[in-house]
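Heads up, one of the protein chains got dropped from this complex, but the rest are sitting where they should.
Chain IDs A, B and C follow the sequence of writing; residue 1 opens each chain.
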Amino acid sequence: MTRLLFFGRLRDVAGQGERLVDLPADIGTVGELRAWLANEDADLGAALQAGGIHVVVDQVLRNGAAVSVRGAREIAFMPPLSGG
Amino acid sequence: MTRLLFFGRLRDVAGQGERLVDLPADIGTVGELRAWLANEDADLGAALQAGGIHVVVDQVLRNGAAVSVRGAREIAFMPPLSGG
Amino acid sequence: MIRASVSLEPFSPDAEVARFSSLRGDGCGAVVTFIGYCRGRSKNRAVTQLELEHYPGFTEAEISRLATAAGEKHDVKDLLVIHRAGAIATGDPIVLVAAMSAHRAAAFAAVEELMDYLKTDAPFWKRETGPDGAHWIEPTAEDRIRREERAK
Partner (left out) sequence: MIRASVSLEPFSPDAEVARFSSLRGDGCGAVVTFIGYCRGRSKNRAVTQLELEHYPGFTEAEISRLATAAGEKHDVKDLLVIHRAGAIATGDPIVLVAAMSAHRAAAFAAVEELMDYLKTDAPFWKRETGPDGAHWIEPTAEDRIRREERAK
């Protein structure tokens, strides 16, 4: 199981802050994960493709569609930071 | 009676921080006051002539030998400020 | 020491600063603190509630990393950061930053630098609720400019 986290306005779009999913074996990258999510929820897919979205894989900031998500336990999608 | 105040190293030279004096009637300015004090105490006179000494007459900063001391109740001699 | 934490409950800046400054050695000549409070207005809109969402673990690590960077840049070894998350009432403290150093310039610089970092780079998502509903907030242009000025 992989835990997906959505923050800020992405949480609103996703409808919840956290989703536990079984990723299909053919999903190996952030780009493939986004496409898979868009397939089920077009609004969420569009929001994840927008500019300024950062991806954190197992608590490490990893940007770019090619970043691997294989074996990841936690993948977070972060909209632009509000700051403190 | 006029109260003379000496601060910092001037206090050390004067031997005390405060002196109550009866100023002679012919002493009308800071310059005349310094000369009068020097007459009694050459070391103090020299210290009061040194650079950076500020004079405060009745709690108002008033620099220059020509400043009037007539009617003053309190005259303070301040060496360069150490700051806070 | 660099101490960074996120608090889900209201905290007392006075008590935290007292504890922090009690740890100073006799070479410490300066303690600078900044406390940011939740204002009742933001950009001329009334604010009735502020919510700060954070990413547990990641947010603390990022704040700690920013504090370490600000400390190293200004040669300040002792820094404290406490940042609220959750629902914050008007008038409550949001962030406390404190620094101690031998002389004042370093402590001032470290606290200001760290606040500039936090304002733009801390992983928080801020939602303000007012009479006209809730809004997600992003850093202001002024915050970005201060941050960029610092980076020069």
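Brief remarks on what is shown
Going forward, a contact is a pair of C-beta atoms (placed from the backbone, for glycine too) under 8 Å apart; a residue touches a chain by one contact, two chains touch by 3 or more.
These numbers were taken from a predicted model, which means no experiment stands behind them.
Taking every chain of the complex into account, the chain not shown here touches B, C.
Taking the complete complex into account, residues 5, 7-9, 11, 56, 59, 76, 78-84 of chain B touch the chain not shown. In the full complex, chain C makes contact with the omitted chain through residues 13-14, 17-18, 21, 24, 26-41, 90-91, 102, 104-105, 107-108, 111-112, 115, 146.
Criterion: only the chains that are shown with their structure count from here on.
Spacing of chain A relative to chain C, judged by their CA centroids, is 27 angstrom. In terms of their C-alpha centroids, the spacing between chain B and chain C amounts to 51 Å. Under the contact definition stated at the top, not a single residue of chain C touches 2 or more other chains.
Multi-chain contact residues of chain B (touching two or more other chains) are absent.
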